[in-house]
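The chains shown are only part of the set, and none of them has been moved.
The chains carry the letters A, B and C, assigned in the order they are written, with residues numbered from 1 in each.
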Amino acid sequence: MSLSVDIAHTFGDFSLQVTFQAEGGITALFGRSGAGKTSVINAVAGLLRPDQGRITLSGETLFDGDTQTFLPSAKRRLGYVFQDARLFPHLSVRDNLTFGSRYAPPTAPGPSLEDVLSLLGLRDLLDRAPGRLSGGEKQRVALGRALLSKPRMLLMDEPLASLDAPRKQEILPYLERLRDGPLGLPILYVSHAVDEVARLADTLVLLGNGRVQAQGPLYEVMADPAAVPLLGVREAGAVIEAEVIQHAADGLSRLRISGGDLLLPGVQADPGARVRLRVLAQDVMLSVKRPDGLSAVNILPVKIETVHQGEGPGAAIALRAGQDRLLARVTRRAVAELQLAPGMGCFAIIKATSVAPGSIGR
Amino acid sequence: MSIDAAAWDALRLSLWVACFATLIAVPLALWIAWLLARRDFPGKATLNALVHLPLVLPPVVTGYLLLVAFGRNAPLGRALDSLGLTLAFHWSGAVLAAIIMSFPLMVRAMRLAIEAVDPKLEEAAATLGAPGWAVFGRVTLPLIQPGILAGAVMGFAKAMGEFGATITFVANIPGQTQTLPSAIWAALQIPGGEGQAIAMVLMACAVAVGAVALSEALARRVARRISGA
Amino acid sequence: ERLVVFAAASLRGALDEIAAGFDGEVALSYGGSGAIARQVAAGAPADAMLLANPKWMDWLEGEGIIAPGTAFVIASNRLVLIGPQDHAPIDPEQLPELLGTGRLAMGQRDAVPAGTYARQWLESAGLWEALRTRLAETDNVRAALALVARGQAPFGIVYATDARAEAGVAILYEVPPESHAPIRYLATALTERGQSFLAHLASPAAKAIFAAHGFAEVSR
């Protein structure tokens, strides 16, 4: 299933001109407040009719400005989780949740009410009116409502912004399962939170000021030192794939990446499975000689590819470990003292605990 | 027939006519209100003015116009007649007059309510796959219940009180078209008829109080459901 | 300062003309007899009034609003039976059959004077019992006329003055004046200035106008 968006629209002073492709999986729209993320997602949902352009989903034209094609929202079968929850105030939580189920083709696959209730912790709220829910509870109901309409694709506009970290940690794996399960449910996901994006997204579209600033597969965009300022210094970091080798008794697991083995805690996948690791640039230290007596247990030999000096006191360093790319953020002083330069070999020290379970996916 | 019996008859008939008129007018008014609130079409302004017309015209004129439009010799009246729906001197004619007279009140209240519905909720329903009619039935309609109720109670009250158009269109036939207002009016035309009139006015007041109280109770329930409080 | 005269609505056509011939400005406020009587009782600023219903004049006397015996008759009228334009005159005895499923239009039997006179006639003609459930009573005689003119009711009983002017109906029978209480329009002055208008009403010119509108002459 592939979504292709190529639209232009103007609101007063603001002009939106966005072209991107999403080939299944999760596509993240990332950008600052007012960048145009909600507008794009509205156009895909059929709530905004762009001035011109074309939107297609798996070959079906949802909108075409040239031929005046505009498929109404109700026929698009896209589950939209709104930035504001937009629950139906006159319906109970239960009726909100099941609102859309009768319009889906009976054979369409999708989660059951039971699944959604346990995932989102809504069981005790079923008979509650939306006016009596807390902010986060509303958002959860909105998410459940969209899931239960058995959509062909999910559109999520900051669905987790008002949720606490533990709840997010429950929902994120579920979204991954939706993406990876038999449904292969594609998701268009708007978020400000880089860690969510890094964990979930297959494709990353960086929006700024109504324009696409960068787009491409997550691994590429995230490991590109030039994207660091767009993502935020503290949030930049490479995403790499690893194979689970074995679990040890103390909870650490051995994972293999092309450049060597890593010991990480909290890995749920079975041995043999492939998982996604996010390694924050700031969690990677560099050492010119192999250190010992350190609590960090992950030490990889790497080669420096580029040294990208930003405007501040830090530098982003692209590293190659086997076939994988890593990103390290160190001070300029360290660059000078250790004489770090492209082509140089050194050791990357990755704290075992700094790859949190939350950023391990797939 | 004693005077009191006639008054009771008039009350019964009035209640019947008003209930019937309200039942028929509510869906019709809802449709027109929806058209006026949500659609653009040629002739919208005309329709809108037309709906208000019974308010502006003296009821006698409305009654006379009804006679012209739905009289036995008018094509419309004849067509209805052949369908077995006789309006002339029949309580159904009183119902028609009551519908027309209460229509502006109903349409306005319902339109106001429709215009107050947040279109974002309707959009949300559409994204969940609900076709237009389902969005209306499952989202818009429940949300405008207070407006429907307000329109219905105003329309009912107006239908109970309608006099001029009714008597002009279907005259004043005891048991058939003599509604409470007609009876009250007749009583007032006779010197010393005030006593009877007062008795019937009190009946009308009782109905008003009852209808209003009922509608308030319903409105409270609806409001509780909608606000979720 | 113009004169204000409250008058029964059915007098309107003639009265407008008569007032035009009066030496002075006259404002004529038309209404139902009951309403006028009540308004006068409530202190209406009328200089004179003309009622179509003697009962209300009696009521005003009884309430002490006007002095007994000051009211006098200024015009009279006749009842006629009307029907569709091209209908031949009929014998009232046939009325119950001719009506078929239709109704006989007339003023409300108690509230509208024309209705009361009609009822008196029907009673004296022995037709009341047969017809009383087949009436279409209206709030004024003009509405009864309209019902017949529109074909809503086949027959009706109205004033001759109304029937004459309506092209859509034919007079099928002239009701004998003695079969009901005399139809009398009563006038009374409420102020000094009202007297002058009443005097004008009694003038030959005024009488001619009444006659031209179909009101019957009255002898005092």
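Here, a contact is a pair of C-beta atoms (placed from the backbone, for glycine too) under 8 Å apart; a residue touches a chain by one contact, two chains touch by 3 or more.
Keep in mind it's a predicted model, so treat the numbers as computed, not measured.
Undergrad: Could you list how many of each labelled chain the entire complex holds?
TA: Counting every chain copy in the structure file gives A x2, B x2, C x1.
The definition used in the following text is that only the chains that are shown with their structure count from here on.
Undergrad: Rounded to a whole Å, what is the gap between the Cα centroids of chain A and chain B?
TA: Going by mean C-alpha positions, chain A sits 57 Å from chain B.
Undergrad: I'd like to verify one number: the distance from the centre of chain B to the centre of chain C, where each centre is the average of its C-alpha atoms, in whole angstrom.
TA: Measuring from centre to centre gives 34 Å for this pair.
Undergrad: What residues on chain A touch chain B, complex-wise?
TA: For chain A paired with chain B, touching residues are 45-47, 72-74, 76-80, 82, 84, 86, 88-91, 99-100, 103-104, 128-132, 145-146, 149.
Undergrad: What residues of chain C sit close enough to touch chain B in their complex?
TA: Checking each residue of chain C against chain B gives 32, 34, 37, 55-56, 58-59, 62, 103, 105, 108, 110-112, 135-139, 143, 146-147, 150-153.
Undergrad: Mind pulling up the chain B residues that touch chain A in the complex?
TA: Going through chain B, the ones touching chain A are 120-121, 123-132, 134-135, 138-139, 142-143, 225-229.
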